[in-house]
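Entry: subunit A
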Amino acid sequence: MDTVGGEVDSAMLTARLKLERRRASSSPFVLDVSIEIPPGFSILFGPSGAGKSTVLDCIAGLVRPDGGSITAGSEVLFDSESRVNCPPQARRVAYVFQTLALFPHMSVEENVAYGLNGLPQAERSARVEELLSAFRVEKLRARRPLEISGGERQRIALARSLVTQPRVLLLDEPLTGLDAELKAAIVDDLRAWNAAHGIPILYVTHTRDEVDALGERVIAMDHGRVVSQGTPLEVLEAPRRKRLAQAAGFENMLSGTIVDLREADGVMRVRLSESSCEIEVPLGHAKTGDRVHIAIRAGDILLATVKPEGLSARNVIEGRIVSMEARGTLIRLRVDCGVEFIVHLTPGATQSLELSAGKRVWLVLKTHSCHLVEE
Partner candidate 1 sequence: MLRLAVMTLALLFAGTASAQEIRVAAAADLQFAMQDVAAQFEKRTGTKVNVTYGSSGNFFSQIQNGAPFDLFFSADVDYPRKLEAAGLAEPGTLYKYAVGRIVIWTPADSKVDVTRDGWKSLLDPSVQKISIANPEHAPYGRAAVAAMQKAGIYEQVKAKLVYGENISQAAQFVQSGNAQAGIVAMSLAVSPGMKEGKRWEIPADLHPPIEQGAIVLTSAKNKEPARAFLEFVKGEAGRVTLARYGFTFPVPRALAP
Partner candidate 2 sequence: MTALILSLKLAFCVSAILLAGGMPLAYWLAYSNWRGKFLLEAVVALPLVLPPTVLGFYVLVAMGPHGPLGTLWQTLFGHGLAFTFEGLVLASVLYSLPFAVQPLIASFESVDRKLLDASAVLGAGRLRTFWRVILPLSIPGVVTALVLSFAHTMGEFGVVLMVGGNLAGITRTVSIDIYDHVQSLEYAEANRMALVLLAISFAVLTMVYAINRQVGRQMGRRLWTPWAAK
C-alpha cells in the first residue's frame, strides 16, 4: 500500500472502537464509541480525559483498540475480528498533534517534504510548493521550526500533513494558544484546501469558542462514550451531561431533590439542596424524591430590585447580593438565595439599578433556562 497517492476516496470514515486501559489511581478507563465522519469538518468535543485524543490515536494506528473496526471509504484500516491492523505508515491518515511535533533539526521545506519519500524529485518539489503557498508560508521555507512564531508553525504542521494527500485529517487541539484572528485565518485556509479535496476532517477541542467557529457537526464525548451528536446548537445549548455543561459555559450547577411532579403543567418542582429554595424545571423522567442536577447560564437569569409581578416566568426567588466583580465586559454577581447563584449583568444595568453588595434583590428564572443534566 503506497503512502502517497493520486486520487483520494472522498468518502466516509467510520470508527467503532472498544478499548480498556487499567489505571493505577482509579477505575479503568473504558472507551466505547461508534462514529461516522463524512467529508467536511466534524468536531469532537468534550472535557479533558473524555478520550478524544485516544480516538484519534486509534484512527491513526498509534494505539490498538481491543475491539472494533475502522474504515476509510472502502479501505479497512483495522478490524479486530478479521485481524486486520494496518500500520500507521500505510493508513494515509494525516494527524496534527497538539504539540505539532515539527522536526526541530530540519528546515520548514524538509519538514513538509518528509512524507513524500517515494516520489521523484520534481514531483516532490511541486507538491511542497503547492502546500507552502496554500498555507502562505513560502517565505519560511529555509527556516527552522524554532525560529518561527506560533501561527506559522501550525500552518507548516498542516502543510506537512496534507502534502501526502491523505484520505483523513485528524487534528488534536492544534490551535490552542492562538488569538481568535489568527485561528480564523488558519481555519479559512484549511477550509479552502478541503473545498478542493473533500476529505473527512476530525477536529478535537475542549473549548466552546472553537466549536462555534468551526461548527459543522459536533460529536460530544464524556467518560469514553459519545454523549450526543448533531449541530453545535443541539449539542451545546442543551447539554445533557454535567461535565459537558460545565465545559459549555453553564456557570450555575445546582443539585436538588424532586418534591413534586406536575405532568399537566409540564414541570417538576425541585428543592435546591439544603435550602428552602424551590424552583420549577422542565418535566423529566424521574420520580419524587430523586436527586437531580440543574445547569443554568448566568446570562439567563434576570434580576430585579423590587419583587416583580405578573411575569410569565415561574421562578421568582428572593436573595441578597454577596459580591460583585467586573469580568471583562460584564459584571459577575453572586447572589445568596439560600443557594448561591451566579448572575451576569451589563455594567449599565448594575449602575442604573444602583446595585451593591448586601442589597436585597429578586432573581427571575424561566423554566426552560433550567437544564436538567446527568452526573
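The rule is simple: contacts are C-beta pairs under 8 Å (C-beta built on N, C-alpha and C of every residue); 3 or more make two chains touch, one makes a residue touch a chain; residues count from 1.
How were these candidates chosen? In short, all candidates are chains of the complex that A comes from, given by their letters.
Just so it is clear, the structure is predicted and the values come from calculations on it, not from any experiment.
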| item | value |
| --- | --- |
| Pick from 1 or 2, the complex member that touches subunit A | 2 |
| Complex contact set, residues of subunit A against candidate 2 | 3-4, 60-62, 87-91, 93-95, 97, 99, 101-105, 114-115, 117, 146, 160-161, 164 |
